[in-house]
Structures are given as C-alpha cells and as structure tokens.
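Before anything else, here's the structure in question.
Apart from one protein chain that is not included, each protein chain of the complex appears where it belongs.
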Amino acid sequence: MKKMIRVLAATSVLATALPAQADVVIGAVLPLSGVNANGGEDQRRGIELAVAQINEAGGVLGEPLKVIYEDSGNVPQRAIDAARKLVSVDGVALVIGEYSSGITIPLGQYLVAEGVPHLNPASTSGLVRGIGATSFSMVGLDNVSTEFAAKDVLDRGWKRVAVLAMNNAFGQGVANEFGAHFAQLGGEVTTTIMYTSGQTTYRRELQQAESTEPDAYVFTAYGADGGLMMQEAYELGLQEDPWYSILITMHNADTPAEFKTGLIGMDVDYTADDTSYKAAYEEAYGQSFQSAWSGYAHDTTLFAAETIERAGSTDRPAVLSAIAELGAEGFTGVTGEIKLDADGQRMWQPYQKLKVEGDALVSHE
Amino acid sequence: MIEAQDLRAGYGDGADILNGISLTAGRKELVTILGPNGCGKSTLLKTIAGYLKPRSGGVKMHGKDVSTVPIHEKVRHHRVGYVPQTDNVFRSLTVAENLRLGARGLDRATTARRYDALMEQYPVLASKQGRKASALSGGERQILSLARALIAEPEILLLDEPSAGLSPLMLHEVFDAIAGIRDSQGMCIVMVEQNAFEALGVADRAYVLSLGQVAIHAPARDLLADPAMRALYLGGHVA
Amino acid sequence: MVQFIFDTLFRAADLALIAVALSAVYSLIRFPNVALVQYAVVGAFVGMALQQQGVPIVPAVLLASLLVGGIAQVFNAVIFQRLLRLDPAIALIGSLALSMVLSAGFLLGFGPAAQRFSVQVAPATRVFGVRVTEMQVLTGGLTVAILIAFALLLFRTPLGREMRAVSTNPVLAAATGVNTARVTGLVVFLSGVIAALGGAMLALRGSVSIDMGTNMLLPVFAAAILGGLGNAFGAVFGAIVIAAAETLITNLNFGPIVGQDHVFLPASYAPAASFALLVAVLLFRPRGIFVSEVTRV
Amino acid sequence: MSDFLIHVISVSCIYGILALSLNLQAGFTGLMNFGLIAMFGCGVYGAGLVHRFGLPVALGPALALILAVLMGLFLARLGRRLSTDYWGIATLSIAEIARIFATNLEPLTGGAQGISGLPLLFSGLRPWDGAARLALFAVILGVAWLICERLVRSNFGLGMKLIREEPQLARALGYDIDRIRSTVMVIASVIAAVAGVLYAHYLSFVGPELLLAPETFLIWAMVIIGGIANNRGVIAGAFAMQFMMAYVPFVKDYFALPSDFVAAARLMLSGGVILGFLLLRPQGIFPERVGGRHDH
Partner (left out) sequence: MTTELLAVRGLAKAFGLSNVLEDVSFSVMPGEIVGLLGPNGSGKSTALNVISGFLPRSAGTITFAGRDISDAPVHAITDLGLVRTFQLPSMPHRMTVREVLKAGKRDDGGRFAPVAYGPEIDVLLQEFRLAHVAGHAASALSGGQKKLLSVATALRANPKLLCLDEPTAGVHVSLRSDLVGVLRNYVAQGGACLVVEHDMLFIRDLCTRCIVLDRGNIIADCLPGELENNPRVVEAYLGKAIEKGGMAQ
C-alpha cells in the first residue's frame, strides 16, 4: 500500500512538472500511427507550414503560436484520451482533429461536452454534422463530394458499378451517399463491399466485386490499403475494366505507378487559384502533395489563428463566437473560400477530376 | 565398473530421497536393487545414470568420476546403456528405427551386422521390423528396448524395472534374456526391481533399500533364503 | 469451382509454413509459441530491409530466414526455457508479451505502413480459366518444396529420426544418447527458418504490415490445432480446411435468398469462420482431428 | 491539470475492476483467460445497444449482466475438456469473433463507427462531474475488491486455489470442478461487464476498437506487475500501468520524440512489463500472501 501511494505521488509530481505554457497553444489529434499514418503525417505538414507562416508574420495575440500534436493511433479511445490531455493539462484554446470520421465523431462529441471548440479538418461523413454546437468542419461533407463523383462516373458512360469502401464511418457514408446519388441519376450499383482496413490481402473482396460483372469499379481507400488493392486488382487482371477512386489522393502516394495506370478519380481541389502553398510544401518536403488533406489542415490552422486573434484571447466562449462570426463572413485559404452554414459545416468546396500519369496526378476534365 | 559413494539426491528443492547410499557393481555381474514403493530405488538408478545430479557423493564408472556427466554423454562416451521403466520405446517410430536410433554414431557396416545379430537373437522383433513400436505388446516392447540399448554394445547396463506391467510368462522371458546378456557378453548390469523374488532368481547380488538407505546388502542366494526377505514382502518389515 | 480450389490452396499456402513450424516446435517444447507468428513478420521485414541494402532477393530471403532461426534460438534460450520451468501457461503469456514487444519494434523500425519486396509484378494469366500470377505459382511452388524438404529431413534422415525420437519420448531419447538440448535447439532454429520463409512468401505475394502477425495468429493456430498440435503435417491439412472455410464464406452469394442479384457476407467475416471452426474443434475434438503422438496431461 | 489527474485515476479505477476480474480467474483459479476483453465488451455493448435503440439507460446494466453471464458460462463450458493453453487460445478466438461481429453487424452494433453520444454520468454536476464519477468508480472498485476478497477467503476460495494447483486432489475431496469454474467465470464476467458499462458511459462512445486483443494483455500486464493472486496488488498494478500509459505522451513531448513513439511505447510497456516481470519477478510487486491472515 505504501508503495502504491509513492507511485501515485511520483506520477502526480511528474504530471504537474511537465507542461510549460507561455505561447498561444492549440492542440491537434491526428493519426500519426496506424493505417492512416501517411494521411496524418500529411496533415501535420500542412499545420507546420501554417504555423511557420503565422509566426513569421508575428504570431497570434503577439505570441508565437504553438501546436501540440497527439497521436490517435487510429483508435477512438486513444483519441479521446489524447484530447483529454490537451484540454485539461495543456489547456489548449481549441482542438483540431481527426482524420477518419469514425474517430472525429467521438472526439468531437467529447470536446463538445467539455465546451472546447473543435475544428474538423478532414472527415467528410454526413454524421459529422450531428456532433454538436461547438464543432465546426473545415471541409465539405460526403453528400457534396459523392454527388460530384456519381455524376462524373455516369458521364463517363459506366452504368453498372461495384462499390468498395472501408468499413468505417467515412466508408459507410461514401458508399451510402454514392449509391443513393448514383441510383437517382439512373445508374445501378451491382454490389457494395465494405472491407476491413489494414488487411494483408483484398483478393476476396476483389473477387466478390468481380463476380458481379460491373462496367467499372468505384472505390475509396486509405493509403496503404489502396496501394495493395490496386496491386491485387492489377494482378487479378481486373484493371481491364476502369477503376474510379473517390478521394484519390488518399492512396495515390502509396500506390506504385505500375499498378495504377489509367486510374482516374476525383478529390477535393486543394490548390484553388493560389499556387504559393504548393510551392512552399514542395520546398519544405521535397515532394509534391501526399494527399489533399495537408491543404485542409493548413487552412484549418490559419482559420484557428485568425479566430483567436479576433477573439482577443484564448478564452473559449470568445473563441467560439469568433469562429461563428468568421464562418459566417467567410475566410479564404488555399482550398478556396471557407464559409460555414448554420450547423457550422463548410458549405462549398472545389472539387477536381484527376487521372494518374506515371506517379503523379494531373487534372482530367 | 560402477562405484557409487555415499549418494545423496532429491528432486527440485524437495527433501533428500537418497540419504547416503553406496553401491558397487563389477564386470559380468548382475546387481539388483529392491525395496518397497517410495524407498528411492528408481531415484538411485536415475542418479547413477545421470538424470539427476547428486547433492553429495559421487559416481565412478570405469574408474572415472562421472557424477555430473549427463545421461546422453554417458551413453555416447562411457559405454553405458539405460532402459527406463515404462514408456521405453519410441512409439511413433518403427521397430527398425528404434534400433537404428540405438546405433547412432556407428558406421553402416557395424550397424548392419549388429542389427542382424539382434534380429537373430530376438525373433519376435525380426517379424515386426517395419511396424510401429506402439503396435507391440508389453513384452515385445521390453525386448525391443533392451535390444535398442544392446545394439551400441554397452559395458554397463542400467535397467529400471524391466518386469513392470508384464505377464508372468513374459516376465521370465525378459529375465532370462537379461541373464543371458550378462553371461554371454560379460556386461555389468544394475537392475531395479519390484518383483523381488524373480529378480533374486537371476541376480548375483542385491541391495534392499528402505527410506533412502541401504537396509540389506547380500548375495542374491542368501537373500532368497532369508526369512527377513520373506517377511518384508509377506508380513514383515525391515527396520 | 476451379477458382475456389485455387483460392483455397493459395490461402492454405499462406498459413501452412507457419502452422507447420508452430506444430514442429510444439512437439518438442510443449507450449503454443505465439511469437512464432511474429518471427514470420521479422523474416519478411529483414528480407525487405536487406533487399533495400542492395542484396539480391534470393540471398536476402535466405539470410533473413537464417537470422530469424538464430533469433528464435536466442529467445527460446533466454525467455522460454526459463518461463517453461514455471508453467507452460506462463510461457504462453510470455510469448504473447514477446509478440507485443516485437510489434512495437516493427512500428519503430519500419513504420506502420505495409511494405513490399521490390519485385516485378505481372498481371495474372489464365490457367484452366483461373487467374494465377507468376508470383503465386513461384511462391506456392516454393512453399510445397520447403514442406517436402522438411518432410524428407524429418522422415528420411538420422537427424529427423532423432527429432521424432525426442518429440515422442525425450527421456528415452537421452537414454539412447541423443543430446536432446541440441536437437531441441535445432528444431527451434528450423521453426524460425520455416516461419521466416513463410513470412517472406507472403510478402512476395502481397505486402506485409506490422499487423500481419496479429492477423495471422488465430488462423495459423486454428490450422495447427485442427491438425493436432505437434503433428507437423497435420498442420498442412488444417491449413487447407481453414482456407476452404474462409474462402467458402466469402464466395457464397446470398443474393438469391434476399431477392437481390449479389449479396455477399463481408469478407471480414472470413477470419471469424476460421476462429469459429477452431472453437468448434476444441469443443468437440479437444485434441484436433489427427490425435498427435503428444499425449497431453 | 487536476482534471487530467482525475481522468487518469478514474480510468485506473475501471481497469482496477478489470484486473480484479482477471485475478479471480487467472490468479486464484488458474483460468488463463486471454479473452477477458469480451467480458468487458458485454458491458460496453450492453450499455451501447441500449442507448442505440433508445431504451432507458437503466436497462444497460441489465443487458450487460445477461450477456456477461452467458459469456462466462460459454467460456467455462468450453474449458471443460481443454488444457490451459488450448483454452487460452480458445478464449482469444472468442474475443476476436466478438470483435469481428461488433465490427460487421452494422444494423445492430453500428459497425465500425460504433455507437456514440452515450449519456455521460453526472454531466449535470459540472464542474464537479469528474470528481463525482471518480467517487462512483472508486466506490464500485471498493465493492468489487470486497467481493473478491470475501470470495477468496471463503470456503469456496479454498476450492478455487485447490483447483488452480491440484485439480485431482480437489476432485478427490469432492469439489465439483466444473461448477466452481462456471461460478468463478460468471462472477468474474459480471465484474468485468460492470467495468464495461462504467467505461461506456465514461467515454460516451462504444466501438469495436475497445475489444482489441492488446487491451486484454494490458490487463494481464496489470495483474502480473501487481502480483498475481493478490487483490490489492493487481489494483496497484492497474494504477501503475494506467499512469505509465497516460504519461507516455508527456515523455514524448518532453524529449520531442517522434509520434510513432507513443504507440510503440504503449505496446512495449505492456509487453515489456509482462516479460520483465515473468523473467525477473514472476510473483509481482506484491506477492500472493500464502495462507492469508490466519497463518503466521
């Protein structure tokens, strides 16, 4: 028993000793490990670039802006634990997070319950809308993107398609919304296959899809999953039929060129009119965008800094009303204009049609 | 050929099971170790064989101290053969494979020669060379395990209750075989037995153990005639 | 149908090597060593790392397997021999713990993403109306070759005879002059090598991520237990049964039943099929279908 | 700051309850359950399903109880003819099957996205809600501890210990091994499910990730570090592990380590602690008190 008390005492001393607060601090919960680690890393890059840009221009409220990154490990409860640390120990002004909708939703609900402003930089499931009053999306939701995709697919003359999506909130949202829009526009979904992310093979799923003899395969996949799926589709000879990827940048970087020849798809448009961000990214990291999400994370950070500046303090109620104000007014970042609707969701965002050329993605109208 | 001096041994950190036992056995001699259940017979044999390290005292074979030499090295380098009590054949291996295992380390020609000789000596085995050992009867297994030890031509043979689980008829066959080995090959044999009177019938000398100590040490013939022995098994007790 | 058989066989090949290694080592060291599945991942990762250092693929895989064999021996000597003295169940917990530590090591060393050997990948060709890729044929053939080589070693050589002798009766084997510690060490080494080769074959056919060990754990165990743990070649049979069950459950079209064209069970139920089979076997035939030589106490 | 400490202690209490449950099975009865998380899952999903289908919150514990009893009985039945290691693998399989179904039975369980928005306990007491929850958890932990202590010190407890080490002797003395096992499994399962219900209403989210196998091993680490078959010890172990887990991110911040470190360190901690203790101090920090308070 004595030992236990000693352990407790030691850890609580450790706990109070660690956080050092001087700067304006915001938190970010990202999937820095797990299957979405590449996406999470790309988000982190976007945030870093934004922080550099803000601090170069004098910071926020006269202080340098600091972002504390926490890893969700792609697990909801870890994400909530991480948020708890950010909120109660680091005392952050607001929290940016996460990547996949299945985690963003419980994370957001926790933050809403705590009264902490939550900015969603990436998750597009329709369910995000219901998180709560102090949660805001810096990205347009599925209903917008899948309608765009369904139209694009039909325009290319493919009437019967098999849909593959990962079995989580985002994938289920995409599959349902796409199916609804596609049927409404007169197409037919032959089968909808929900696969578990992180497998070592997707042959079974691919063969299930193939047996329905579709005109084309419509799929969405995270980084490593997408790469493997494209390789196996190639090996199985399924690429004789066209493949169409919803949010193609999620896995493009993880897919070797030889397995994605002829792949087309759509994604959010992250370079709007302004190419300076693209240049900064390439200079800093020596490669082109790994996904669309760095741009959104970048804009989310800029948006956050701007609201704190407007609020005049890191006081949460003040920050919240500043977000509402700025959202109604509109704010222009590298992904175009961010304007929020009554639910705090981004009303519009640009999309682009893309195709693979070698290793890179190019516009494909 | 075997000299055990004041052996003390036990399992794990348990109490001593052998409380200072000394024993000798010479060439062309069949020595049997007797005693009631739990007196330490098998433990003594295991300690001599090298399964168990003595806590004190020592074992010499051919005049060399081998107290800490593990069993497999004794078999390979000190010409020792050991036949455990039950479960003494490799059930999943064929009769031929069992014998070949016994002949490990020997060249092909020698193996073949001795193999054939054993087949001639033990016709029960010859007819079942390709069978799995698990298909043999209890007596056949006993013979097989004996043959497996003999193929390496040991000079010292340690037997742990060769009669265990055998029918009386089979028992005589096995004991006769053992006595035959001593006589024909001049081997030194130490045999632990429950079947006291049968064992005494073939043995030269006997040690009777009680609670981890030697209670009686005498020539087998004398013991067989000894009323104390009769008492031990039919209503007597050695204090 | 032909496609079904091929899918089953290739899935069985995924499992067979690791399951055989597991069974072989179980026959001598009587506890289910969960870490063996992670050895397969180590083998694949080390092979890929060597290839990235410029070692050609064949020596890279061989070198990696030998290395894993050595690692298996070290872990066995340092960890499992000591834990087994306490209790086989403790050794099982230890092997689970070792698996976690190894996963952590992979995460730090190789990152979370799936990795591949850099080999030429060609699209599948059709044989008997079934699509097979060059790599599938090659690795499948190699798997069979490794299994045959292991069988020959076990049943046709004096060393194999000693291995079988030690596994059926270690006490007697020692009494026959077999150095049981050396034979056990050798089998541990071989199990590491075979598991690593199994991992490399998997990596050659697709990709290997740090989660592979966790994902393979139960199917491999299901195969090994189905075949009767300790019965090395029963494990091959077990692998085929498990593979068939997994393939069947994902190939069944429930569409007609519910009045649609195509409704499949999600393929992610496939592992549940193998686990359920495992549980059923344990419920009704607690010692596997082929009762092995190992009598359990 | 103190909020975070309250959080860590609250979660430690919940894990303390789980550690007690595992200790009852593995520590005192020798039942090596590697699927403990499925019992916890009965509680989590009991609460979650009730919420998802709009039933009164109070039905959550009831549903959890029913699921837990069934789970306990099934695992005990499975163990009837199996040796320890086979049973361990079997329990691991059951837990994985449960997780796979939780992930895929979307209409029932909400699938991979889980069930969110469960009512948070005492949310009306803000800002004292955290402390109130902690108090509740501590009380329930205390009650669980009392139940476990009473159980292992009873005549029944002697039977458990006898079964753990000498089942043959236990049988010869007339102990009905199957019945004692089933009873222990059901009690332990219910205790774990209570922890699950509390956790679900604490996290306000229920998802299949809660049922991942490494979570079971985390609880094993707690039991092994604290001292197997020592009820106070395993609670101490739960606190120690939870605090270490919770402070890994701070270590990362402090030394500016890469973010992969957190995930790896957590795995390394549970695995390494188990291995280290098994090799160097298998009896744990607080060893079992053989003989209890009556023997000196």
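Note that the chains are named A, B, C and D in the order they appear, and that numbering of residues resets to 1 at the start of each chain.
Note that in this section contacts are C-beta pairs under 8 Å (C-beta built on N, C-alpha and C of every residue); 3 or more make two chains touch, one makes a residue touch a chain.
Just so it is clear, the model here is predicted, and its values are computed rather than measured.
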Please provide the labels of all shown chains that the missing chain touches.
-> B, D
For the chain that's not shown, point to the residue among D:H7, D:H51, D:R99 or D:K161 touching it.
-> D:K161
Hidden partner chain, residues of chain D it touches = 150-151, 153-159, 161-162, 164-166, 168-177, 229, 288, 290-292, 294-296
Hey, which chain B residues sit against the chain that's not shown?
-> 14-15, 17, 36-39, 138, 163-168, 171-172, 194-195, 197-198, 200-201, 211, 224-225, 227, 230-237, 239
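Going forward, only the chains that are shown with their structure count from here on.
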Chain pair with the higher count of C-beta pairs in contact (A-D, A-C) = A-D
Looking at CA centres, what chain is most distant from chain B?
-> A
Just how far, in Å, is the C-alpha centre of chain B from the one of chain A?
-> 76
When centres are defined as mean Cα positions, the distance from chain B to chain D in whole Å is 54
Chain C: positions in contact with at least two other chains | 107, 111-112, 266, 268
Send over the residues of chain D in touch with two or more other chains.
-> 103-104, 260, 263-264, 266
Let me know each pair of chains that touch one another.
-> A-C, A-D, B-C, C-D
Residue numbers on chain A that touch chain C, as the complex places them | 33-35, 37-38, 167, 190-191, 193-196, 198-205, 207-208, 211-212, 223-224, 227-228, 231-232, 234-237, 239, 254, 258-259
Seen from chain C, its contact residues with chain D in the complex are 31-32, 79, 82-83, 86, 88-90, 92-94, 96-105, 107-108, 111-112, 214, 217-218, 221-222, 225, 266, 268-269, 271-272, 275-276, 278-279, 282-283, 286, 296-297
Using the touch rule from the top, collect the residues of chain A that touch chain D in their complex.
-> 1, 3-4, 7-8, 11-12, 14-16, 18-19, 30, 32-34, 37, 68-71, 73, 75-77, 80-82, 84-85, 87-89, 101-102, 105-106, 109-110, 113, 125, 127, 166-169, 171-172, 194, 196
